[in-house]
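Report on one structure; see the data block that follows.
Yeah, one chain of the complex is gone here, protein chain that is, but the others are all in their spots.
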């Protein structure tokens, strides 16, 4: 048994407590936050460690509302099937649902924010003043993506082929709150110019618009997926609560089970 | 290849969409919810499928704010260590943090709601009108728990030995909103009478008070852990964002690694 | 900035390393384990911290093989749907599949081991010598469960109504290896006597037999679910690999999506 080594200090600005007081973000949780701060407001504050303005909170909550649910998606089904198998562990069902929050379905918000931020960094200062100049930046960014064989994130939607109804509403909210900034502006320019590069007209989708709006709140791209996960947690709880009341998990399983084709490994046509 | 069997229909009241419209909870998401409904309000609505009143939303958000974070807890550390190991997968770090949301640390809210609901069911109708009668119900419930060798949930706190500062504030908010009901009332009665059964005076803790307040919103015990998980998701995002900016995960690991005593398996004093 | 407090030592007997040597379970990993110890053997050793005998390894691996996969179960579907959504994070898909390893589907192995261990503890020493005496212990245990309104774990199977083909094979392997002990013996007695209590004849299922066989290896009930999870990890990797080559996740999602009945919240018949 040797002497313990000294360990480093662990700095945090999130929370601490003593017998009489709980401190969160430097505030007195009970006296200053509970009943006075909304949950969306607190979530944004926790991530940035800066108190958001009411305008920022309104845009932020509109984004969370826009992203909370998309019906019986693969991630909602994963949560419901996990709840079916392990009803004693609600946290496991929520976690299983969140684990689908990766590149394909939940990544658009983050990818769009990053794409726009990169394009703005590339364009440099000062920011242009008229639409024509924004269109030029957009065109350069889309052409660069095309040349690199990359997708332009935030374009297109499997259901909303012409207009994603969330897009104009979110842009209008951002404008009304004075938070329509460079990222949303560039995103709209991409909406105008992409047909001349891609050869077809795609809608600006809601998840991408959310990424642009969050970026205009000053949030870095690395954090955007986290907000999509927070929004989705509310949706997953809705699905789990509905599964408790009117379950479909067993029927999903049986629908698959009754339609399995068992192929002997040899005959399996693996390309 | 055989004929596919018909599969059942899958009912849901959460979300659906068509090319022009996204429906959530029977509402038009873009026209009626975005920018008009707060995130906490939507989360409660998603779970109950009934539109909450402003009073319910205020109590509900106060609960979420109360539960969002408790500093560098084991679950916050699990999320930060997971982010250290897999920084490419924010969803994995959030999920790892939520998976600690089990019986010991996050279960108090649910356990208290269930304990109170059971005690009220046992006491039957009509609900008493004076404190003395509430104290009698509380006494019976605490004595029953004691006789069964069970803990009374919601009592005591490792840091707040005398008063948990969240408790009086949350009760006051519920009273102000007209939502101080049977569960909170019984919980306060337990606060008065438990010393005569347990032989010492413990504070009503904040997590337990949250359980009582949520139960007074009409939420069943099975859903309460889910709300604690939602609140904690915001706290975990705060920790992950702080870990991105000013990491401690590696230092936590090294603090352990530098202080390991490797014991040969034979000599390990396993009781 | 205050002085760091001393921290405790962290004992472990699992692994450690220095520049020239990796120690695992007190052995030299490279010199003594790699190429000399099978993976199943190592897994059992890691959990018990005692080197297993070849006979124990054979029974243990037979159990893992028996539990590795059950086709397109809810947990396999959860893993595949998670992989569909987040193909960049194989660990998330595996984790989602394991999170269904709770009370309902994967808990039988653990529940049976615990039920048998409790019944043996209740019966006390010495262990009986003839089948009639074992039947008496089994009868008491099943009657006690029945009186308490509890299920007897390990009985019945949705597909194998008469005999679970794994059961006789595993019992035979345990006998052949000299590891047919009190738990398996009691489980077989339950197979004989339960019809007179339950009024119908159910097969001893494979998952329950695995629990009994693991208990006869001296493994405590708290660890049994862990082995079921290890076995299932192999099955889940098989499903994820097949999903990479010949995906069905999207079809599962679409099969649900095309058959959704969206019910307005008001009309939802929530009981």
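Labels for the chains are A, B and C, by order of writing; each one numbers its residues from 1.
In the analysis below, a residue touches a chain if its C-beta (ideal position, glycine included) is under 8 Å from a C-beta of that chain, and two chains touch if they have at least 3 such contacts.
Note that the coordinates shown come from a computational prediction; the quantities given were computed from them, not determined experimentally.
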By the document's own contact criterion, which visible chains does the hidden chain reach in the full complex? A, B, C
Hidden partner chain, touching residue among C:122, C:143, C:163 or C:196: C:163
Considering the whole complex, which of B:52, B:191 or B:249 touches the chain not shown? B:249
Out of B:40, B:92 or B:153, which touches the unshown chain? B:92
Which one touches the absent chain: C:119, C:182, C:215 or C:230? C:230
Of C:64, C:182 or C:214, which one is in contact with the hidden chain? C:64
Residue positions on chain B contacting the omitted chain are 1-2, 4, 6-9, 71-75, 77-78, 81-82, 84-89, 92-93, 95-96, 99-106, 245-246, 248-249, 252-253, 255-257, 259-260, 268-271
Which chain A residues touch the hidden chain? 7-13, 16, 23, 25-26, 49-50, 86, 88-89, 91-92, 95, 99, 255-256, 259-266, 268, 270
For chain C, which residues touch the unseen chain? 1-2, 4-5, 7-8, 10-22, 24, 28-31, 33-35, 37-40, 42-43, 46-49, 58, 61-62, 64-66, 68-72, 89-92, 94-96, 98-102, 106, 159-163, 165-166, 168-170, 173, 222-223, 225-227, 229-231, 233-235, 237-242, 244, 246, 248, 251-252, 254-255, 258-259, 261
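Heads up, the rule we're going with is that only the chains that are shown with their structure count from here on.
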Interface numbering overlap (same over half, different under half) for chain A and chain C: same
So chain B and chain C are the same sequence; what rotation in degrees superposes their CA atoms, nearest 5? 180
Taking each chain's centre as the mean position of its Cα atoms, how many Å separate chain B from chain C? 30
Here the gap between chain A and chain C, centre to centre from mean Cα coordinates and rounded to Å, is 36
Please output the residue numbers of chain B that touch at least 2 other chains, ranges allowed. 7-8, 10-13, 16, 49, 89, 91-92, 95, 99, 255, 259, 261
